[in-house]
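Please read the structure below before turning to the comments.
With one protein chain removed, the remaining protein chains of the complex are shown where they sit.
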Amino acid sequence: MIADSTPATLDQPNSETLGMLMHGLMTDLYPICRSITGDGVRQSLGLLQAQIPLTLHEVPTGTPVFDWTVPKEWNIRDAYVKNARGEKVIDFQQSNLHILNYSVPVNQCMSLTELKQHLYSLPDQPQSIPYKTAYYAESWGFCLTHERLLALAEGDYEVYIDSTLADGHLTYGELILPGTSEETILISCHCCHPSLCNDNLSGMVLSTYLAKTLIEQQAAQPRHYTYRFLFIPGTIGSITWLALHEEEARTIKHGLVVACVGDGSSLTYKKSRRGDAEIDRAVAHVLAQSNQPYAMVNFTPFGYDERQYCSPGFDLAVGSLSRTPHGRFPQYHTSEDNLSFVTAAALGDSLATYWAVLALLEQNHTYINLNPKGEPQLGRRGLYGAFGGKKDAKTSELAMLWILNFSDGQHSLLDIAERSGYSFQMLAEVARTLQSHGLLKEETR
Amino acid sequence: MIADSTPATLDQPNSETLGMLMHGLMTDLYPICRSITGDGVRQSLGLLQAQIPLTLHEVPTGTPVFDWTVPKEWNIRDAYVKNARGEKVIDFQQSNLHILNYSVPVNQCMSLTELKQHLYSLPDQPQSIPYKTAYYAESWGFCLTHERLLALAEGDYEVYIDSTLADGHLTYGELILPGTSEETILISCHCCHPSLCNDNLSGMVLSTYLAKTLIEQQAAQPRHYTYRFLFIPGTIGSITWLALHEEEARTIKHGLVVACVGDGSSLTYKKSRRGDAEIDRAVAHVLAQSNQPYAMVNFTPFGYDERQYCSPGFDLAVGSLSRTPHGRFPQYHTSEDNLSFVTAAALGDSLATYWAVLALLEQNHTYINLNPKGEPQLGRRGLYGAFGGKKDAKTSELAMLWILNFSDGQHSLLDIAERSGYSFQMLAEVARTLQSHGLLKEETR
Partner (left out) sequence: MIADSTPATLDQPNSETLGMLMHGLMTDLYPICRSITGDGVRQSLGLLQAQIPLTLHEVPTGTPVFDWTVPKEWNIRDAYVKNARGEKVIDFQQSNLHILNYSVPVNQCMSLTELKQHLYSLPDQPQSIPYKTAYYAESWGFCLTHERLLALAEGDYEVYIDSTLADGHLTYGELILPGTSEETILISCHCCHPSLCNDNLSGMVLSTYLAKTLIEQQAAQPRHYTYRFLFIPGTIGSITWLALHEEEARTIKHGLVVACVGDGSSLTYKKSRRGDAEIDRAVAHVLAQSNQPYAMVNFTPFGYDERQYCSPGFDLAVGSLSRTPHGRFPQYHTSEDNLSFVTAAALGDSLATYWAVLALLEQNHTYINLNPKGEPQLGRRGLYGAFGGKKDAKTSELAMLWILNFSDGQHSLLDIAERSGYSFQMLAEVARTLQSHGLLKEETR
């Protein structure tokens, strides 16, 4: 569309191909039993290291992190319940959701009545195994379908859990991609859920491929922002990272918590606590320009790790971009949140949207019109008709006038996009053309 | 609902019982002929002194009060019009509305034609006696139903008004209930209307019982605010009080003018001149939470004494909470605004609403989250599940997160109620629980 513009800062990736690659990576991650600590997290992050140069950090049990303490490390090898005939009626090897996450070791016989006090099912969704945790309770339990629960006969049961809960470490993954500025864009996802796809293998694979694509484009296109990717256990992970990196946290200028990005519904953006931060307006613009349905919701102090990034002592400009949000889909935290609930197409579309947001932030300059008194004479510079076909040309000419009129040092390109109703991307291209003709300069940011 | 909270600052009174007591007091006040000065006011305030320790103040005729002067005192003993047969065709003893309020003494005979120049009726409401005044005109007249007017036969009439208009005093009642702060909540009602119930015996009895209930609860629950109750003649009374108490007026932080609080319609709040004062937002929240229809209207410089409190030289945060507002009901300023137009139920409901507003103001602290970085660990403090039944418990847990996230010194509880959509009262209880666990402190106000 533009004859003589400099290249766009970020090239839009092929989201269809990436969607399939993400779904493939998710398939590899799916069987692993993750928790907020333990080898399942290490093994999962190890798979991601094959894609991106992730660094794994280990924080010892007992480390004080603000009002919390890093917990004991949990590992599990096997778990089952056998009936009187020696048949496994609940088997961790069939689904890691069967175990109450963080269950202590058990090896004993008990009656059905006694056993039932440790069983969890969903009467309303009788064919789904629920996902339950007991991180800080030192208890044990099994989760199973309600149908299976009802089928359990009276009699004695053998309960076996081969787990350990002991001093160890909390593990998280981190990747920093330096830009020309120390100002940072944070991409954070939780990596603590076992075999659950939308929540949050989808977030892990999207974050991985977002990083991978940024790395691939890094040489050709130096970037303004530093990017920091965090793969952390929910709540305790973000609290731990914030406690150990207060100073780095202050360099985060924009951030997104990545979760539930693989289901088939339209996108929902949950704003940062500030509500009108640049990240909030950037996502709003990208979604509005997408010509697809979407929703914007205000910040609430519950959900995922945006709770911690937006706690009043930090109040970072961090929002969360999801498809169906946290807890709003019936498959949420059940065995139905599986590999067929998440699609390659949805993952690809989510990635493309994240990418468009990053592209916007990178290019959101405040320009200065170097001829602010009256309009500059565009005709003698060949700028009328410089832009593609007839309809595009007219729009681009009006875009030139919008940019020149509002490039007074008070309006960023995003401000101008919001005021004019034009797409940011088109305005950014036109601005680079005007800049190449000496009509604009970028204000230092 | 709360296990370990400190008691709420104000206990909600039994509004049904109080409604009946208020209606009873109104019945006692009804027959008295009040005006802006005179013994009718003294007698009425005397009846209120049986309920609350009201102080009566007397301001001499001729006292300059801003642009006005305290007028002569008016008293009336009897008044009638007799026809040629000596029959009383208009009789003050039957209704004190029959006399044009502030009529000078008269004792003379005249033709019907001459008499008619002094008669006031309502052709559109032929069975109602209108209420008319002539405070500053030194004239006389009678008010009567239009039916009675039409029935007057030609002939001579004897007109007799046994009144005095002479130097004396303007009387008003005042009650101050000190709190720990000198910051004051003003409750003001006009007490100058004769036998008219909604306007404004309803305001007088509501103010009386509001004071009475505050006094009853004072020992158990010390209050932040000082309360100042004013029972004053309309316009000249508030101007007189303001002129003589400019300094005290500056301590009024919130105020309500009480009028027309006894009819059967829904509540209407007229905002203060400022429009977004804490009193305006407090009343809006209480009405919105009531699950009953209500209306909010912007300030206009006419109505009752809020005109004077909101004059530009004071601009106090004083609104007015009514049922049907000033002049909007057909019974307004007629003999139909009587004891059956005002109901005990409506008086009780109005009192409960006023009470809820005061309770909100008393509890509207700005708290400081003492663990502002990340969330505090509520589980180890037993705060998950600390609150009542299952549904309440979930709401209260989310309320904890709202309060913790926004208690950054910039948001009062009312701010948090508005932002979260939760009821102020529930948030206040949850905040006290968090405070008792050392998670919050109150900012000094």
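As written, the chains take the letters A and B, and residue 1 is the first residue of each chain.
Simple rule for what comes next: a contact is a pair of C-beta atoms (placed from the backbone, for glycine too) under 8 Å apart; a residue touches a chain by one contact, two chains touch by 3 or more.
Treat the numbers as computed from the prediction; the structure is a model and nothing was measured.
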Options A:235, A:369, A:412 or A:433, residue touching the unrepresented chain: A:369
Given B:238, B:335, B:371 or B:396, the one touching the chain that is not displayed: B:238
Among B:68, B:120 or B:384, residue touching the chain not depicted: B:68
Sites on subunit A contacted by the missing partner chain, in the whole complex: 369, 371-377, 379-380, 398, 401-402, 404-408, 420
In subunit B, positions touching the absent partner: 65-68, 136, 235, 238-239, 242-243, 246, 273, 300-302, 307-308, 310-315
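Note that in this section only the chains that are shown with their structure count from here on.
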Separation of subunit A from subunit B, taking each centre as the mean of its C-alpha atoms, in whole Å: 55
